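The structure's right below; bear with me while I get my questions together.
As you look at this complex, bear in mind that one protein chain is not there, while each of the others sits in place.
The letters A and B name the chains in turn, as written, and every chain counts its residues from 1.
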Amino acid sequence: MAVALLIDAVTVEFGSFRAIDGLSLAIDFGEVRAVIGPNGAGKTTMLDVASGITRAKQGRVIFDDAIDITRSSESDIARAGVRRKFQKPSIFEGLDVRQHIAIGAQGGLRRTLSSYALAQRVDDVLAEVGLADLALRPASELAHGQKQWLEIGMVLASQPKVLMLDEPVAGLTDEETERTVALVRKLRRPDRAIVVVEHDMDFVEQIADRVTALHEGRTLFEGSMQDARADARVVEVYLGR
Amino acid sequence: MRRLFLILLFLSAAVGSSTAAELDRAELIDRLCGDAAALGEAGRSLMGVAAEGSTADRAWAAPIARAMMDRKLTCDGAGAVAITADGSRDALSGAPRTAAESGRSPLLSLKNRSVFEMADAALALRSSSDLGRRAAALRTLERQAVTLPELLFESAAAEESDPVLRAQISAVAEAAALNSVDPAKRIAALQRIAATPDRRALAKVGPLTKDPAYAADPAFKGAVDATVRKIERGIKIGDVLATLYNGLSFASILFMAAIGLAVIFGLMGVINLAQGELIMIGAYATWLVQEALQRFAPALTEYYLIIAAPVAFLVTATIGIALEAVLLRHLYRRPLMSLLATWAVSLFLINIVRVTFGTQNLNLVTPFYVTGGVPVIGDFIFTWNRMFAIAFAAVTLGLTWSLIRLTPLGLNIRAVTQNRTMAGCIGIPVRRVDMLAFGLGSGLAGLAGLALAPIYSVNPQMGQNFIIDSFMVVVLGGVGTIVGTVVAALGIGQVNVLIEPLWGAVAAKVIVLLMIIAFLQWRPEGLFAIKGRRK
Partner (left out) sequence: MKPLASDHPFQILLAVVLAVAALLAVSMVTPLGISAYLANAIGQLAAFAVLALALDLIWGYLGILSLGHGLFFGIGGYVVAMHLLRHSSEVTGRVPDFMQFMGWSSYPFYWAGLDFFPYALLVAAVVTVLISGVFGYVSFRSRVDGVYFAIITQALVYVAMLLMFRNDTGFGGNNGMTGFLVLFGWPIGGSGVVIAMAVVSVLLLAAVLLGCRLLLGSNFGVLMIATRDDEVRLRTLGYETLRLKLAVWCLSALIAALAGMLYVPQVGIINPRLLSPELSLEIAVWVAIGGRGHLIGAVIGAMSVNALKFWLSAAAPELWPFILSGLIVLVVLVFPNGLVDLAKLKLTRPMGIKRLASEPELR
């Protein structure tokens, strides 16, 4: 199976502080990968590198086995098909829900979709994330959970090959979490890789094929969720008990 | 061996001739009463006395030379009688007596007259107690300086009490030596000139390359060339030092203007457009202190720059604190609006000062410790007013640094600068820190105003002149770092001073701006940015 996203010996430094230290990670197409780890482990920073926001000091990031995106711009990476949702919901205060999804679907200053196809796509995505009723609401008026879904919807709308979700269920109710589980499950496809960063272990257990645990910018563990729960180091630095 | 001996012999002769030989006064009187040739001899002896005679001899000879010029010396059988300011006296002994009926007054030929004129002036220069007379004498001597003994000027300069006249004497002596007929003298003079290598010296030596001797005498040519080289090197060194020094003092002013801005910007992300006006208020506070001192403690007026420091600081710090409490506190999440708000404050301050004090420049006395300077090398003068700005900036830097690094308030300021939310979470009174830091930043502007007061013109508009430069310092230095501010101020100050003489002040500003924009391509956060999270 082809590797969708390869993070190869990446190091990131902020001043003298190493947020990521020679981290390597390979995510296959068709897989849902959870990345867990204590606060400050470097999970978000890893996604920042993959999406071009933060530059790696060393190492490479390869998309789809061949495309080196280590030095590409954020927009190039996004257009190549690697997209992410941010940890802190990032929505556009001045726009309504539909406009958000349309922006996500169009993906670039140049038009890629006809207006008809665009409207079609937006409707589909709105239905998928359950915001169809709120399509004309200003996004700033949405509840927290709805903002999380709106963000996922924006990312989805371009049908990305690699989908990175940073804490999609943080701050959601149990019921909302359940809906998100269903959503993520629906999103998984053989030609798509999904990376989920989460602290909610039950959520992770329900969606993830494999789990990578990070600690202080390095991989601590990689395997199934059951094994992770059993792993002494993961328990010590993160899961507790 | 033989040569050594000869040199020794020559040296001893030279030494012998330069020691003051005892003057044979009677013989001089004889010559004065002799024929034209003897008179000439006498004139030259008088000149010799002026140059190297003892104090007593000079005091004796001066009235005689004067009397000869005025034709008030009469020769008779018993010698000669001179009518001086003290009346009629025997020329030799100085005892009061009148000349015999048969006496005659020697008449000076045109040639001898000039000899005596010089001797008279030389004696006056050396022994007159009247500054005006000495200065007049120097003007007379200057006309024939080349023919006069060097020792005359040297001794006169050494004894002269008035600094201006002393400098003039040296200048005349130098010019005389340079144009002397004796090549050795000229070379010696060249070496003396080379000791103070400045543009004036070059102007004196430069024309000598067109002197006939330059082509004819290789030794002279060598000496001239060496001197020119030495002077040019001195000038170059002096110019470099002067540029550095001017740059440093400009940088000090930039630093003073920018440091408060940088502290505030780092802390709250607010650029205080009223910073220039706080500088202006600091200068006005300084002026008020000076006025108050003049009225109530005139003896201390000269020290107003020092006494005003706490006043300027406190006045502007208070304004700053009020500004923060009333206005900016409500705007800290809207940096662009606070930009406009501070501009409103700046507009208000300029106009309130204009209405209260008027638009004219204020008069500030220049205290003795910021006047004058010490010439160092070339045309570089270590001036005290610039030094004052530099020292003041250094002290401010030291105090600010200690405050930020060593005190609890400084610790809080650093914490809030780095992470406002987190600092609030661990119980730092963020709002109070903001207020105090704003007060600090404003107070520093007040001190800048004080430092500028004796150097620049103080008027309601003065703040506008520095503000954009100091913004550039903050942009270049990076948010909220003292080191960044220092380095950026030094950089911008030096670059400005370097470019100004080449292409002018406006070009300097243009180039500095372009350089900053180019620099931001490479480091958008400035030189020493505190890294923060983007998202």
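FYI, a contact is a pair of C-beta atoms (placed from the backbone, for glycine too) under 8 Å apart; a residue touches a chain by one contact, two chains touch by 3 or more.
Keep in mind it's a predicted model, so treat the numbers as computed, not measured.
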### Task
With the full complex in mind, choose from A:A41, A:A78 or A:L214 the residue touching the hidden chain.
A:A78
### Query
Of B:A297, B:V483 or B:L520, which residue touches the hidden chain?
B:L520
### Message
To test your reading of the contact rule: which positions on subunit A touch the chain that is missing from view?
### Response
51-53, 73-75, 77-79, 83-84, 86, 90-95, 99, 102-104, 106-109, 154-155, 158
## Note on the structure
Missing-chain contacts on subunit B, rising order, are 265, 269-271, 273, 327, 330-331, 333-341, 343-345, 347-348, 350-352, 355, 468, 471-472, 475, 505-506, 509-510, 513, 516-518, 520-522, 524, 534-535
